[in-house]
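Note that one protein chain of the assembly has been removed; the remaining protein chains are unaltered in position.
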Amino acid sequence: MAHAIAASRSPWVSSYQRLPAGVRETLRWLGWLAVALAIYTLLLLAYGRDPIQAYSDILSSTLGSSYGISEVLVKMIPIVLCGLAVAIPARVGLVNVGAEGQLFIGALAATWGALTFASLPAWLLLPISAALGFVAAGAWAGVCGLLRARGWLNEVFSTMLLNYLAVLVVDYLIFGPWRDPTSSNYPQSRLFPSAGWLPTIGDTRVTVFLFVAVAGVALFALVLAYTRWGLEIRAVGGNPEAARRNGVSITRYLVILMIVGGGLAGLAGMGEVAGLHHRLNPGVSSYYGYTGFLVSWLAGHRPVLIPVMAFVMAVLASGGDILQITQGLPYAAVTLLMALILFVVLAARAAGAKAQ
Amino acid sequence: MTTVIVLGVIAGALASGVSVFYAALGEVVGQRAGIVNLGIEGVMLVGASTSFAVTAITGSAMLGLLAGAAAGIAFNLILGLLVITRRTNQLASGLALWFLGTGASTLIGLSYTGTHIDGLGEVRLPGSSLLPAAWARVIDQDILVYLALPAALAVTWLLWRTRWGLHLRAVGEDRMAAFAAGLNPAWLQYQALALAGALYGLGGAQLALAYTKTWQEGMTAGRGFVAVVIVIFALWRPLRTIVGALLFGGAVAFGLQLQVRGLPVSPFLLDMLPYLLTLLVVLVFGRPKAFAVPMGLREVFGGTSK
Partner (left out) sequence: MTEPKLSLKQITKQFPGVLANDRVNFEAFGGEVHALLGENGAGKSTLMKVAYGYYPKDGGEIWIEGRQVQIASPADARRAGIGMVFQDFTLIPAFSVAENISLYLPHLDAIPDAGAIKKEITDRGKAFGLEVDPQAIAGTLAAGQQQKVEILKLLVAGAKVLIFDEPTSVLPPHEIESLFEVFGRLKEAGFAVVFITHKLHEVLQCADRITVMRRGAVTGSISGKDATEDRLLRMMFGSPTHETPTARAAAIPHAEVALKLEKVGSGGAGLPLKEVDLELSAGQIVGVAGVSGNGQRELGDVVLGLLPIISGHKWLFGEDATHWSVARMRAAGVAYVPENPAYMAVAPGLTLAENFAVASPRAYQRAGGLGVDWDQVRTDMAAAYRSLELEPPDTKLHAGSLSGGNLQRFSLARELGRKPRVVVAVYPTRGLDARTAVHAQNLLLSARSAGSAILLMSQDLDELFSLSDELLVIRSGRVVGRSRPQETTEIDVGRLMTGGE
């Protein structure tokens, strides 16, 4: 790969450099994406799989039918929310690796709410358990923001280790005190009362949380673009030294944005338990928190790009499920493709920064 | 009874901590050269799956170990391509490497889930059969456990007694100062990543060949991240990583012992111990003292958005 890069520079350089900057930028990105797909194709070939079949399986199963598209939307909801959970703190320079754990904590708190206030009507119960999910996960993440703001522990480590703890807390509850006595084989909580089920759109599995995800992106974009807080956030992210001298309190934003980010991942968890499973089980997240991390970095933490990247990742994630069936490839094979794409985008962005 | 438990914990701490130790030792080398690798988890998985596959095919655990180390080197150098050559954000690149390793290891180990191997046998010291079983279990460990201390000493020697180590640490402290002294920082960082990758690979291999003797997707269960935290706790000193790894391994083994003894505590609560302990320990002891942190790492942790 290193040789390929070096070689591509020599004879073509002069004609390449005569192209307009926009075209060069696009070419560079396409080139890097081609590298990712080429590597993945080679891998599929090495495993005796038919790459063309695999790619067409992914596309036809997701975008080839209205059911496929609705299933992509089902996955997009938590991925977008988790993407926001990473992107929002990233705007002041925080690296939140903990969306996965925050999602679990949100699911846990929402479950507690749905089961504890089971007698409440839906219009009260759903907002309560959503709020519980947001607050619990926000606090969970806020601790990491506080540790960072105080200079005690970098948020990368705290959020990452808390992921493992969050999963274990959930496991403990659903294998133990919260276990549904009626389902003896499978560890899971009791079923939510129907008032705790999120309404779905039409006869799909897409819940009204689609609007929450859309609202989350829109709010993030609007706050960033139009409000005073957005202005200050961009100022901190753009040049902390100048922001300090301009009178912006940096530490306050470190904590608050971590709370908001964690809270959104928590909402994703609430959406999964209340919308899809209607109970808490170990499969509440299909690596959504980590996929959200990829999405945020692919999007460069820009709100408008988050749904776009989340769409791509949701297609791949749904496709990953299909490949398990049609090609006998484990889900992780798709993780590999996702990672390759992030690799090339990171490399391409760095190259772009150098070119400026 | 208590002695038996204590011995059990010690034996288990050695067996389950040693993979974290090799990973942390590798990360000391990497961070001393100024590179934080958050993708250790992925590299360990690749090392584990490769070593397992090679062992299953050849029947030789030694070949498996070598293959694990080699896979670790190759895989870790991918990170170099990004963070050294392209100068990308280290934290995001490391996590991308983790995802990549998770996917790649699954493919490598695809047809070996559930396969039986003999794995890496224990080193039979003469006379261990004469000891009571609980005592024998402490000293009947695989070769990587026995090599841990020599490896830590060797890395200490490399980093602090050789020209290579001097140059490597200079790069990790101040890339520009090292460049001004006539060194080639990028080349040295690639070398550091290679050595680190070999150690991650060995750590992963120990997990698959000796500790569990199985291959499972995602079997490292956060050990790669724990390794990074242990490096902070160890203040970037190779020998202190042994202490950190034993604490982690001890917490794992303690939980297991209590479960085996039928203590009425949820295994999941006990499984939290190592992560909680790691967090606590780094909060209490991981406060960087003057000159302990390689200065080159400051820009990595200073806050990043690109």
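When the chains are written out, they are named A and B in that same order, and each has its own residue count from 1.
We take it that contacts are C-beta pairs under 8 Å (C-beta built on N, C-alpha and C of every residue); 3 or more make two chains touch, one makes a residue touch a chain.
Note that the structure is a prediction, hence the values are computed from the model and not measured.
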What residue numbers in chain B mark contact with the hidden partner chain?
161-164, 166-167, 169-170, 173-174, 177-178, 180-183, 290-292, 294-295
Since one chain isn't shown, list which residues of chain A touch it in the complete complex.
226-229, 231-232, 234-235, 237-239, 241-249
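Heads up, the rule we're going with is that only the chains that are shown with their structure count from here on.
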Averaging over Cα atoms per chain, report the distance between chain A and chain B in Å.
28
Could you pull out which chain B residues touch chain A in their complex?
38, 78, 81-82, 85-89, 91-93, 95-100, 102-107, 110, 217, 221-222, 225-226, 228-229, 232, 266, 268-269, 271-272, 275-276, 278-279, 282-283, 286-287, 301-306
Which of the residues in chain A end up touching chain B in this complex?
1-2, 43, 47, 90-95, 97, 147, 152-154, 156-158, 160-165, 168-169, 171-172, 175-176, 237, 240, 290, 293-294, 297, 300-301, 329-330, 332-340, 342-343, 346-347, 349-351, 353-354
